[in-house]
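Every protein chain of the complex appears in place save one, which is left out.
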Amino acid sequence: MTGTSSDARLITPTMIAAWLVLATVPLWISKVGLYPYIGVEILIWSIYALAFNLVLGVSGLPSFGHGAFFGIGAYAFGLTQFNVAANLWVCLIGATLAGAVAGLLVGLFIAHRRGIYFALLTIAFGQIFWTISVKSHSITGGEDGLLNIVRLPVNLGVVAFDISDNDSLYYFVLAVFAVVAVVLWRLVNSPYGRLLSAIRQSEVRTAHLGYNVWLYKLSIIVISAGFSGFAGGLFAMAQRSAFPDVMNLAQSGLVVMMTLVGGGLVSFWGPVIGVIVFLTARDVIGAMTNAWMLYFGTMFVLLVLFRPDGIAGAFKLLVERWKARGATPSLSSAPRSG
Amino acid sequence: MFDLLPHLLNGLVLGLLLALIALGFMLIVGLMEQINLAHGSLFALGAYLALALTGPNPPLPSDLAALWLQVPLGWRYGIALIVAPCLAGIVGIAVEFCMRRTYGSDPLYGLLLTFGVALVLEEVLRLTWGTRDHVLPIPQSMSGGFIFGDLIWSTYRFYAAGMAAVVIGLVWLFIEKTPYGAMIKAGAHDSEMVRALGVNLSKLRLGVFMLGTMLAAFAGIVVAPIWGIRPHMGVDAVVPAFLIIVLGGVGSFWGAVIASLLVGLAVGVSGAYASEWSLLSMYLLLVAVVSFRARGLFGKKSMLEV
Partner (left out) sequence: MKKNGKPGQGPSRRSILKGSLMTASLAGVGAFYGPWHHNRAYAQGKKPIKLGLTNDAGGQFGNSGQDEHRAIRMVIDEWNAKGGVLGRKIEWVTADTESSPAAGTRIAERFITREDCPILIGALHSGVANAITQVANKYGTIFLNTNSSAPSEAGENCSRIKFVWDGNGTNFSKAAVANAVKSIGKNWLLLTNDYVWGHSTAAATKALIEANGGKIIDNLLVPQNTRDFTSYLLKIQQIKPQVVGTAIAGDDNKALREQITQLKLDQAGGPAWINNQQDWPDVWGSPQSLFGVFGTTWYHKLDLPGVPEFVKKWQDANKNGPIPVPGNVSYNGYMATQELFRAIERAGSTNNIAIIKALEGHKMSAKDRMQHFDAYIDPDTHQVQQTIYLARKNEKPVDNTDHFQIMSWVEPKDALDDAAPGKCKLIPHDKVPSVDA
């Protein structure tokens, strides 16, 4: 990961700066031609992409079926709301647990796999969950979707906030995003996180050192799935409904794409950058032409070819060049990991 | 209640078609250790190129087009079966040239590259041929049905299954019985060794990727008259291809073929007895197999696992 001394800190200056900027978003987002909902969507997908990157970037496990956990979280949020308790915290816990349980189920089958088998199996499991969600219409509403999910008030015991409009939902999701980012940052920089990085670099070596690699891999799959389910729960609230489409292969591919575009393999914040760029570009280009995928796909191909470390990688390269300027001409190429 | 036999036969035919669909994907993943996510789009590209060659509006100057349309449909279809995969092969070459930049790094990059290529290709298909559906015309002698055991069967499906069987056989011969095949196999397992023997590895990879692309396109043409042609048809091909490779085991030719037949039988028979489970049956089959055999039926240890 970023590998500097700042890793040890609980909260880095970067985070504080980012949160301050993000907190002002509702004030100016309309003026730059965007709208609050896209801000909500960006934050939710950022949580999802950070959770996904625990598996991909941190542990080196290429999952192509993460949409399943996100989608299951969305359904669980709605179903908890309708059948258990219409309380925001209960529903979010329900979404997280559902994601984690699905992750455990899948993890038991795939945690001892890596590389290509891992990727292919995640695709297969993603498809299974997608098929089941379309088929179980009495529970999920099938293609029609699980509708009328309510944006529940944020009840803090003494006070309760209403988050039914997009601006207040944005602030709630931002607060949640801040907490999740700190938690994941700590996780990644803990001894546990460093061991996952070791597994990514060489699973065999880590196993020889006496660690139970399988258990570590299983646990990170469960944690990642749990946070993805949590993000899915937030998404159900944003959409006021839950649908199977976020679970399909193409949508699962998108989170991989966003994570890598941003530079998830070299930076903790890479996935967030990727989400911002992808969702903003999709909205802006999509408003101009229906063939937006052509342009975005081409951009993506070029990025993989010439800047495989994504935007964060390119940024690091730039910093290195900047530092090397005046000194000996630098031959450094983008640092690559994974 | 009713006879099982027709459903077994149907399952086998379906299995052969699935094997054809998975073949190109299997070659690239097995011999180059690259997951080609553009497989589905190349499959669709093959179908569209064949449509351009056999359909009523060939992309030729008008008098030449008129002349071409004089050629009997059977001939045009036959020519399309060969020419369209070759044209798609050129696209495959271009993709492989791009992919070279990712060799030696995480195989994930090759996978992402092909994901991007898939997005672009699908959009290009949509822009070129429009969003509407098309039907690939087939010669009269191959269409229609025939009666066997009191049931009407589709003639074309048997032709398609026959073509699939022939191509599967040819690819097997190529890999097992020709020096090229031996080189390809060696290259997959030990690229240093192949280099030491003086074989040009990059040409070898180019060849394999091109072949894989051509097979994807060929499968698209063969399957198009049954499934229809539309821009997003590739998705329908790529998922079963994945499934079959995992089920059969990466790197195993016969594993993939047997897995295809198993999937075909599972889908066909469950379609008859528990119809709503027919698509899910292949996933359940997969889960059942990988629970006991982690690398699929005949999978070997892959270099991608390290």
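Which chain is which? They are A and B, in the order written, and residues in each are numbered from 1.
By our rule, a contact is a pair of C-beta atoms (placed from the backbone, for glycine too) under 8 Å apart; a residue touches a chain by one contact, two chains touch by 3 or more.
This one's a predicted model, so the numbers in the text were calculated from it and none came from an experiment.
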| task | Would you mind spotting which of B:Pro58, B:Gly116 or B:Pro225 touches the chain that isn't drawn? | result | B:Pro225
| Which is it among B:Leu151, B:Val166 or B:Leu284 that touches the chain not included here? | B:Leu151
| request: Touching the absent chain in the whole complex: find that residue among A:Asn53, A:Asn166 or A:Thr259. | output: A:Asn166
| note | Missing-chain contacts on chain A, rising order, are 14, 17-18, 21-22, 25, 29-30, 32-39, 41-42, 46, 131, 134-135, 137, 141-145, 147-148, 164, 166, 238-241, 243-246, 251, 269, 272-273, 276-277, 280-281, 283-290, 292-293, 295-296, 298-299, 311-312, 314-315, 318-319
| Hidden partner interface residues of chain B, rising order | 2-3, 6-7, 10-11, 13-14, 17, 126, 130-135, 143-145, 150-154, 156-157, 225-228, 230-232, 236, 267-269, 271-272, 275-280
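The rule is short, and it goes like this: only the chains that are shown with their structure count from here on.
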| At what distance in angstrom does the C-alpha mean of chain B lie from that of chain A? | 33
| Which bits of chain A are touching chain B when the two form their complex? | 56, 62, 109, 112-117, 119-121, 123-124, 127-128, 131-132, 135, 203-204, 249-250, 253, 256-257, 260, 265, 291, 293-294, 296-298, 300-301, 304-306, 308, 336, 338
| Hey, which residues of chain B end up touching chain A in the complex? | 29, 33, 35, 37, 98, 101-102, 105-109, 111-113, 115-120, 122-124, 126-127, 235, 238-239, 242-243, 245-246, 250, 276, 279-280, 283, 286-287, 290-291, 294-295, 299, 302, 304-306
